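Taken from a larger complex, these chains appear in their original positions, while the remainder are omitted.
We call the chains A and B, going by the order they appear; numbering starts again at 1 in every chain.
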Amino acid sequence: MFSVTVRDHMMIAHSFRGEVFGPAQRLHGATYVVDATFRRATLDADGIVVDIGRATEALHAVMAELNYRNLDDEPTFASENTTTEVLARFVADRLADRARAGDLGDGARELDGLVVTLRESHVAWASYERPL
Amino acid sequence: MFSVTVRDHMMIAHSFRGEVFGPAQRLHGATYVVDATFRRATLDADGIVVDIGRATEALHAVMAELNYRNLDDEPTFASENTTTEVLARFVADRLADRARAGDLGDGARELDGLVVTLRESHVAWASYERPL
């Protein structure tokens, strides 16, 4: 199995509902350093999983939907906490949509899966892995 | 599949038995930067795999059993070398005990697995992965 990973980041505000979150129930924020991993069993004729340039642009486009925003105001997340886990799934699902739409090139339709990791600090991060 | 990872560290002395270890048969030491990853197929009602605060506390409590110690004097490891691999399993097993005992919250009983990685330097590390 092969994989290619590209990295970007976003800077957002949000708050959480639920006692488990303690002080994070207050409005605060985070820089998420985001790693998107594209997995594929075989390489294409050029010898790649996916074009790193296109993968970087696709990830950046997904980040741009959220970057420099207060996620508490985003209708997309009205019914759930924007935890690191939930945001990892959001990014992975958006990238999957783009891969299927051909934004990552024709070969990307043969991707087997995606993993998205969001690092919220030097001591905590979360991942979501899904098939494509 | 979702996962959440938290990081801590410990600083221990130890020595190894066996010619394969060369100069590491002498008493020496290590800083282990420890990453504990908690895996779960679905998120709980709060949108999390496990509470990062509780996971951090649980990992710190396990580290405290070993931190600032000479592992050659610890009865727990009397019959085996405290290699990076063995210590990764020890930390994972202790965290699994705590998860089952409810220390990580009720939701943590639905965890699917754990991965523990111990980094002994910038150029070498070991992991142990187990179901829960």
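Just so it is clear, a contact is a pair of C-beta atoms (placed from the backbone, for glycine too) under 8 Å apart; a residue touches a chain by one contact, two chains touch by 3 or more.
Please read these numbers as outputs of a predicted model, since none were measured by experiment.
*Asks:* With 2 copies placed here, how many are in the full complex?
*Replies:* All together, the file's complex is an assembly of 6 copies.
Keep in mind that, in the parts below, only the chains that are shown with their structure count from here on.
*Asks:* If you average the CA atoms of chain A and of chain B, how many Å lie between those two points?
*Replies:* 27
*Asks:* Once bound in the complex, which stretches of chain B touch chain A?
*Replies:* Listed in rising order, the residues are 1-8, 43, 45-49, 51-53, 56, 105.
*Asks:* Of all residues in chain A, which touch chain B in the complex?
*Replies:* Residue list for chain A touching chain B: 16-18, 20-22, 80-86, 88-89, 122-130.
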